[in-house]
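Just below is one structure, and these are the notes that go with it.
Note that one protein chain is taken out, while the other chains of the complex remain in position.
Here the chain labels run A and B in written order, and each chain numbers its own residues starting at 1.
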Amino acid sequence: MSSRLINWFKFSSPATFYPLAGKIARVSAVIAVLLLAIGLYMSFFVAPTDYKQGEGYRIIFIHVPAAWMSMFIYLVMAFWAGMGLVFNTRLSAMMAQALAPTGAIMTFIALWTGAFWGKPMWGAWWVWDARLTSELILFFLYIGFIALQGAISDARRADRAGAILLLVGVVNIPIIYYSVKWWNTLHQGASVSLKSGSSMSAIMLETMLIMTFAFWAYSIAVALYRVRSIILEREKDARWVSELPEIRS
Amino acid sequence: MKGGIAEFFNMGGYALYVWGSFGVTALLMIVEPLLVHQRRKAMVQRIRRMVRLKSENQT
Partner (left out) sequence: MFSAFRTIVARDLVLAMRRRSDVLTTLFFFVIVVSLFPLGIGPELDTLRLIAPGVFWVAALLASMLALEKLFFVDFQDGALEQMLLVPQPLSILVLGKVLAHWLITGLPLVLLSPLLGLQYDLSTDTIGVMMLTLLVGTPALSLIGAIGAALTLGLRGGGVLVSLLVLPLYIPILIFGAGAVEAEVSGLGGVGHLSMLGAILLLAVLAAPLATAAALRISAE
């Protein structure tokens, strides 16, 4: 095997990945805090008032990043699930399991901010808009995955069953999205779209991008931090765990 | 946004909605790391006890 392939798999063993995850988690946590601070400052003080929606539109600066994150995290989980099944590396399944709660929270944030934004703009807490409905279904997919993981006690079976559910889910996401869009346009008289009416000025777009990267860094930090405790849970009898500095001290 | 603090918090009448969504998001993004940290601390203590028990049995 070419040497490049070997060290590619070096980090697939929990023992070598554990310290690496710690370092990356700390770095991305710092980045997350920094970007969040900048993003929040910009979304309140730099971004101009929207001529149509006044101050209410500022919710977009967390609604859209959270919605993107919820979708992106599910795709990353499906990627790790695929890797786990193909290469049989148990760490990939741990990554998918570690990402699930963060993805579910991001989906909940997207739904919550979507409702809080819908109320002033369209007068209803819940609008059966195609994207909000698909977001709700995505939330059910996350809950299904977490419930399945919780219901299976044997870790190996939980990993592989979860992986199959994720792959089936990721195949279904486009189908669900377009069927909901079809359903929405059928029953929706006026086309209610969540995009703010006015076109996005450069500043608004910049703020949203910064907030998106902040959400990225936050998710990476939390997921890696959680994967460390999952590794500890799974490898608690291993010798390398007992020699860890935090265990021995 | 040069107005007074009160005017800032009023958010042009959308106070409930803006602070409702930002507040919940902030709450979740603080609670989640704390829960993960707690989970990890509990796990570390449990392993520490296991290691100590194992070493006591051997001696």
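Simple rule for what comes next: a contact is a pair of C-beta atoms (placed from the backbone, for glycine too) under 8 Å apart; a residue touches a chain by one contact, two chains touch by 3 or more.
Keep in mind it's a predicted model, so treat the numbers as computed, not measured.
**Student:** With touch as defined up top, name the shown chains that contact the chain not shown.
**Tutor:** A
**Student:** Pick out which of A:Val27, A:Val46, A:Leu167 or A:Met200 touches the chain that's been left out of the picture.
**Tutor:** Selected residue, touching the omitted chain: A:Leu167.
**Student:** Using the touch definition up top, pick the residue from A:Val27, A:Ile137, A:Ala155 or A:Met200 that touches the left-out chain.
**Tutor:** A:Ile137
**Student:** In the whole complex, what residues of subunit A lie against the chain that is missing from view?
**Tutor:** Looking at subunit A, the ones touching the missing chain are residues 137, 140-141, 143-144, 147-148, 151-152, 157, 160-161, 164-165, 167-169, 171-172, 175-176, 179-180, 182-183, 186.
Heads up, the rule we're going with is that only the chains that are shown with their structure count from here on.
**Student:** Between subunit A and subunit B, what is the gap in Å from one C-alpha centre to the other?
**Tutor:** 17
**Student:** Enumerate the contact residues on subunit B facing subunit A in the complex.
**Tutor:** Of all residues in subunit B, those touching subunit A are 1, 8, 11-14, 17-18, 20-22, 24-25, 28-29, 32-33, 36-37, 39-40, 43-44, 46-48, 50-51, 54.
**Student:** Give every residue of subunit A touching subunit B within the complex, in rising order.
**Tutor:** 29, 44-45, 49, 54-56, 58-59, 62-63, 66, 101-102, 105, 108-109, 112-113, 116-117, 119-120, 218, 221-222, 225-226, 228-229, 232-233, 236-237, 241-242, 246-248
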